[in-house]
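Shown below is the structure under consideration.
Just one protein chain is left out here, and the rest sit where they should.
Let's look at subunit A:
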Amino acid sequence: MAASLGFGGSNAADKTSATVGQSAAQPSYQGPAQMLDDHRLTPASISSLEVHGATNTRRSLLDHVLKPVVEDSAHAGTTLGQVLEHVGAATKKLARFDIFKEEGFGVFLSEAPRPDSALPTDRTELDISIRVKEKSRLVFSAGTDFGNAEGSAYTNAVARNIFGGAETLSVNASTGTRTRSAYNATLSTPVNGNPDLRLAVEALRSATQKPWASHEEQLTGGNLRLAWLTENSDSHALAYSTVWRQLTSLAATASPTVRADAGDSLKSSLTHTFTRDRRDSPMLPQSGYLLRTVSELAGWGPLNGDVSFAKTEVEASGAVPVAIPGLAAQSGVSVGGGLRLGLLYPLPSGYSLSGAAQPSRINDRFQLGGPTDVRGFKLGGIGPHDGIDSVGGDVFAAGSVNALFPLPRTGPESPLRLQLFANAGRLVALNSKGKAKEGREGLAMDSATVFKGVKSAVGELTNGLPSLAAGVGLVYAHPVARFELNFSLPLVLRRGEEGRKGLQIGVGIKFL
C-alpha cells in the first residue's frame, strides 16, 4: 500500500507510515491511502518541512537532502502525488546514511493552517514532519566471520555520525584461522550530503599466513577510497592505496621461489572496482547475473613504490531458473555458470612505457584453486608450483558450470540444494624461458620481452585442456555465508598441481 505512495523500495521506507492529519481527510486509518490516491493529482506545495529526532545530526546534512524536496515542490504545477514521491525519495536517502534506525522513520502530513487574509487557492499547502530515530552513536560488537576459506573472530567498534554529518569511524581487530592478526580503522563520510557518494580513509595492519606458499605476509598501509552508486545501483570504487608488504616467517620447507621473494616491498596503486549485482540472492543465486571488474595500476608514473604493474580481473556469473513442465510454482532448480579472467602486465617504473620492467612477485601474482574457487583443487592448487609451494601466475582463466536441485523433502524454499558441478582453470606465469637471459644482466625485462612473455602466457591458457574437476555436493545458503560439502575428482591436471580427490568443504561468501 505504501508503495503506491512512492514510499516503496528500501526497508526503511517500507516501514514508513504516511499519516495525514485530521484537517486533510477522513480520520479512519485505512482511509488516507485511498484518499491520497484520489487526490494524487491535486495541486500541492510544501508550506513547512520539519525533521524531528535528528538531535546529533548537522542541519547542513539534512538540508542537502530535504532542500531539493521543498524547492521541487514550489513549482506551480506540483501535485500531491509528486510531493509524496519527493518526500519518499528523501526519506530513502536519509535511510542510506545509516545513522537512523530503520523502524524509526515516520512521515506525517497535515494541511497547513491558512491565514485568514490569504487568498483562497486550490493548492493544498502541506506541513510535513519527518520523524527519525538516531542509531546509537557508539556500537561495540564481537563475533565470528566467514571470509573465503577462513574463519575468524573479531571485535569491532563503530562510532556513527561523529561530527553530525553521517561520518563513521570503524575500528576493527580480528584474528582467524589464517589471519594471525588484523587491525584496521576506517573513517568514512558522505560527500556533499549524498549517501551514495562516500569518501573513506583507512589504515590497516595485518599478518596473514599463506600456507600454500610457506610464508606469512605482514601488511601495513592505508588507502583513500571514493565509492559511489549509480542510478541503476551499479557500484564503483576508486581507491589509492599504499601498503608495505613484508614476506617473512618462511617455513623450513619453503621453496627457492618463495625465498627469492622474501623481504620488503611497497605497493602504491590506484584501483577501480566495478560491481553490477543483479542476482536474486548472493549466497544462492538462482536467477540474475553478477559482473565485476577490478583494475589496478601500481608503481607506474607518480605512484612510485617498489612494484610496478597493471593488473585486471573480470568476473561474470549468472544463473537461470529452470521451470519444470507441469509445475506452476518455482521449481527451485537452476543452472548457473561463472567465468573469471585475470592478467598482470609488468610495467617499467617511472613515466616510461618502454623501459625495463621487473617481473612480478609472489604477492602480486594470482592464485587459483580451492573449495570456493575452482573446486576439486587445494587452495592455490592450480598453476605453477615450486615443490609444495603454489607460487602463482600472471594470467588466469577459470570457469564453472553448475546445476542446483532442491532436496526432495525440503523443497525450493529451503536454503539447501544438491549441486552438480564441473569447473576448470588455468593459471600461467609469464616466463621468457631464459631466451633473453644471455646479454641480460639483471632481472629486468625490456618491453618487448614483457610483451612476448605475456602474449605467450595468454596463448598458453589454451594449450591443451584446462585443469578440470567435477563433482557433486550439498549447498547450504546461510545468510552470513554459503557452505558447501562436495565430493569431487580431478579430471585433468598439470604436474605439480594439487587436486583433491574425495570430500571437500567450502565456506565463503564468494563462489565461482
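Things to note:
Here is the rule we use: a residue touches a chain if its C-beta (ideal position, glycine included) is under 8 Å from a C-beta of that chain, and two chains touch if they have at least 3 such contacts; residues count from 1.
Just so it is clear, contacts and distances are computed from a predicted model.
Look at the chain that isn't drawn here: its UniProt entry, checked against "Thioredoxin-like fold domain-containing protein", "NCT transcriptional regulatory complex subunit B", "Signal peptidase subunit 3" or "NAD(P)H-quinone oxidoreductase subunit 5, chloroplastic", names it "Thioredoxin-like fold domain-containing protein". Of the listed residues A:G106, A:G193 or A:P384, the one in contact with the hidden chain in the full complex is A:P384.
Summary of contacts with the chain left out: across A:G176, A:P490 or A:G508, the touching residue is A:P490. Residues of subunit A in contact with the chain left out of this view: 242, 244, 246-248, 250, 252-257, 259-266, 268, 304-306, 358-362, 365, 383-387, 391-394, 427-434, 437, 441-443, 445, 453, 464-465, 489-505.
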